[in-house]
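For this depiction, one protein chain was excluded, whereas all remaining protein chains were kept in their positions.
In this document, chain identifiers A and B correspond to the written order of the chains, with residue numbering beginning at 1 in each.
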Amino acid sequence: MGDHHHGPAKGLSRWLFTTNHKDIGTMYLWFSFCMFILGGTFAMIIRAELFQPGMQLVEPEFFNQMTTLHGLVMVFGAIMPSFVGLANWMIPLMIGAPDMALPRMNNWSFWILPPTFLLLASTLFMEGGAPQAGWTFYAPLSTTYAGPSVTYFIFCIHVLGLSSIMGSINIIATVMNMRAPGMTYMKMPLFVWTWLITAFLLVAVMPVLAGAVTMMLMDVHFGTSFFSAAGGGDPVLFQHVFWFFGHPEVYIIILPAFGVVSQIIPAFSRKPLFGYDSMVYATASIAFLSFIVWAHHMYTVGMPVSGELFFMYATMLIAVPTGVKVFNWVSTMWRGALTFETPMLFSIGFLVLFTIGGFTGLMLSIAPSDFQYHDSYFVVAHFHYVMVAGAVFSMTAAVYYWLPKWCGRMYNETMGKTHFWISFIGFNLTFFPQHFVGLAGMPRRIPDYALQFADFNMMSSIGAFIYGASQILWLYNIIATIVAGEKIDKPKVWDGAEGLEWTVPTPAPYHTFETPPKIDPAHAHS
Amino acid sequence: MVFKAKRLSKLALGPVLLLMSVFAMAAGGEVSDINMSPGVTEVGHKIYDLHMWILGISTVIGLLVFGVMFYSIYYHRKSRGVTPATFHESTKVEIAWTVVPFLILLAMAVPATTTLLEIYDNDDAELDVVVTGYQWKWKYEYLSEDGENVSFFSNLRTPQAEIDNTEAKGEHYLLEVDEPLVLPVDTKVRFLVTANDVIHSWWVPQLAVKRDAIPGFINEVWTNATEEGVYRGQCAELCGRNHGFMPIVVNVVSKEEYAEWLAGKQQEAAEIKELMAQTFTLDQLMERGKAVYDVNCLACHGANGEGGVGLPIAGSPVATGDIGHHLDVGINGVPGTAMQAFGGQLNDVDMAAVITYQRNAFGNNMGDTIQPIDVYNHKKG
Partner (left out) sequence: MFRLSDKPVINTVANLVTVAVCMFAFVFVVMVPLYNVLCDALGINGKTSGQSYTAVQAQVDESRTVTIQFIANNNEGMPWEFAPSTTVMKVHPGAVNGTVFLARNPMPNAMVAQAIPSVSPSRAAQYFHKTECFCFNQQPLDGESEAELPLQFIVDQDLPRDIGTITLSYTIFDVTDMVGAAVVAR
């Protein structure tokens, strides 16, 4: 602890050995941005192949590798680490803690990620290619029928899971033990709340995914038959185990996004968040419900009708707490004094598009109609509305919102707004038509399609290129801000923003809250 | 006025557009480009109604929520000089918007439940068809009481040249097969769905049927088409390389036509038996063999035997080597590779023809032939 009060070390060793939550947060954010670009590149290849009917650019098996890696990289490489990075940066600042509770473990949980993704990406150059059974890797396509890369893939999933679990343990330990005196649970900013609940979900379900891939490993290499009917197993068991992890995983991705938006909308409405308590309860109920709805991903496997009904009703129930959240956000805006800086624009974009994704989710929960939607492009459209317009938009909003605090410089507002509008248009052009082709009967994960789907697919591809290009603008804006943005030194960057992070100097010094801040007992949550 | 209406329609939200265009689509069985099709079954219509009901409710709620939000965005801007209110909770309102959505959900759950129960009522089928998914084709087997089941494979018929963009694409590009499933109209047909290798999913939107085909297990699902016609679908579960190239075509015909077709199929089977006793000339075998090759081998071995996923056939040691070994590879496949066992998929006449073709086409010119009886004897050992 000797160098505790010094600034950061110089050079590479600063980043390799750092235990500082801000440094680690920064690395997570940059790493996830790289993965976002990588996963985005895969998506561009997919959309380029689907630009027209016929096979133009790639072979079908390569196409399958692209869809698989796109999903894996975006979910495990881009979205999840980006929110972990945000948690690292913001949670100590928001609860008045000097750092994360377990700084050394924090360093490990980050540094095992880059080699893992390098390994995963390197499977592309292996004989037999990268995994190609989809990001859901259903057995037996992913076991008996998989190429040699499946072993590496399983190893990667294990390490990613380990990293996530370590990160989550750290977050829970921090929130439970390191809050400044007077920062009671019901005074915590909503972002901290949603992350606390997310972290519990992660600790509960990442081991389940680890279990699923362990069973795969044993089936592939040690002669067990968990997922093979020949030895008394059942391929459908894989789907149950996977989705027991997979559905909470969906909320792991979206809950921190809820948290971010719940910070930003009040700030630019200049009005406290409406229904703080109900937001907390709604988040908790969504997390609870996520454990009993997994089989709605598998309505067509031939479950008994009683099972279908149970999962249908439970899934429909999720609409209630989700609805509460949307109503609360709208009520927060109601009779506020709104301004529309880039973070607010992305938050409103989130609100509109996530709500549309919520409605299609409700439609998908209805088992009889799901027999027509299942595994069609309607599903693809649905989960991109939730994942991209949900998670990625809110993450984008978060970066614009806190970037001035992080680097003490203001981003270019015009460029930010341009980024929003291009993203918004590009995104909708990409994914709205996918509802149509899905309903009209286009299955997902196909490299080529029938002629009646051609027009909408071309629109989709053009939209995807626009959306992809707009992210370059974002990257440019971020770098330009860090290097040459207008300097800003008032602690409260946004006049409507509330919370402890706005009480420290701008840019946030390397060490903050070494003595705990005083929390005004009369002051409500922020 | 007209101009304004035009602009409005451009601004209209997607869901509204979707709703309107559906109303415009008067004809019942027609396939829509932008919406679910009610199809040609009673269940399909119910699913469609349910879909529109949920979509309608969602659209109304969405318009209300977005309406309030955009009102706020417009009227509660700081630039209009408003002072923000300070309220941040209201128990009454919060209870209301928990309870009301719950009631709306009930209004959705009731029709959803009744429709689901009807879908699960598999009893009293008049015809049973076993549907088996293969990488990457479908097999149909009509169960009959006398044990003489009619069965055949259904392969993609779209020529590779159309997929490779060297030929113009036909009307039913990727949605055409060499042998469609033929079903009688107004008949409750039960499908017993299973798979030979990985999980597939048998989906025909117009028949409102989608069911996963799981290796080792059978799943059942039924349909009852009320209109004659040709209905097309695709495999819906990722099943490997050619997942996008294993379409389904169902020909729903009158009961008389169906009976005729079935009798024809049975006769065809009898003829094959007869053909097996015959000896063919090299030319006859080559002609038949090319047709078999194009459907079964071309995707992997190439149009000119140049190879691809599979090894080249032109000049290959198998096709220009021992004829018995060549036949064995065709019948039993090569374990551990993508070369499947075709013994169960091709009848003996087609097997004889395609092996002969491979030995004499692409410059192999071996000059020897395999006769159906050779295939039969090889299978029997």
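Before moving on, here are some points about what is shown:
Quick note on the criterion: contacts are C-beta pairs under 8 Å (C-beta built on N, C-alpha and C of every residue); 3 or more make two chains touch, one makes a residue touch a chain.
The structure displayed is predicted, hence computed values, not measured ones.
The hidden chain makes contact, of the residues B:34, B:57 or B:130, with B:130.
Check A:34, A:48, A:208 or A:451 against the missing chain and you find that the one touching it is A:208.
Contact with the undisplayed chain is limited, among B:215, B:244 or B:372, to B:215.
When the missing chain is restored to the complex, the residue among A:66, A:113, A:165 or A:217 that touches it is A:165. Although one chain is not drawn, its touching partners on chain B can still be listed: residues 122-125, 128, 130, 132, 134-135, 141, 143-147, 149, 192, 194, 196-197, 214-220, 331-333, 335, 340-341, 343-344, 379-381.
Panel shows chain A; residues 1, 4, 98-99, 101-103, 165, 168-169, 172-173, 176-178, 203-208, 210-212, 214-215, 223, 225-226, 228-232, 234, 236-237, 240-241, 244, 302-304, 306-307 of it touch the chain omitted from the view.
Definition applied: only the chains that are shown with their structure count from here on.
The residues of chain B lying in touch with chain A in their complex are 14, 18, 31-37, 46-47, 50-51, 54-55, 58-59, 61-62, 65-66, 68-69, 72-73, 76-79, 82-90, 93-94, 97-98, 101-102, 105, 108-109, 112-113, 115-117, 119-120, 162-165, 169, 171-175, 197-199, 201, 203, 205, 208-212, 214-217, 219-221, 232-245.
Within the complex, the chain A residues that touch chain B are 53-56, 60-61, 64, 132-134, 138, 140-141, 144-145, 229-230, 234-236, 269-278, 300-302, 305, 308-309, 312-313, 316-317, 319-320, 323-324, 326-327, 330-340, 348, 351-352, 355-356, 359, 362-363, 366-369, 371-372, 374-376, 432, 435-436, 439-441, 443-452, 456, 524.
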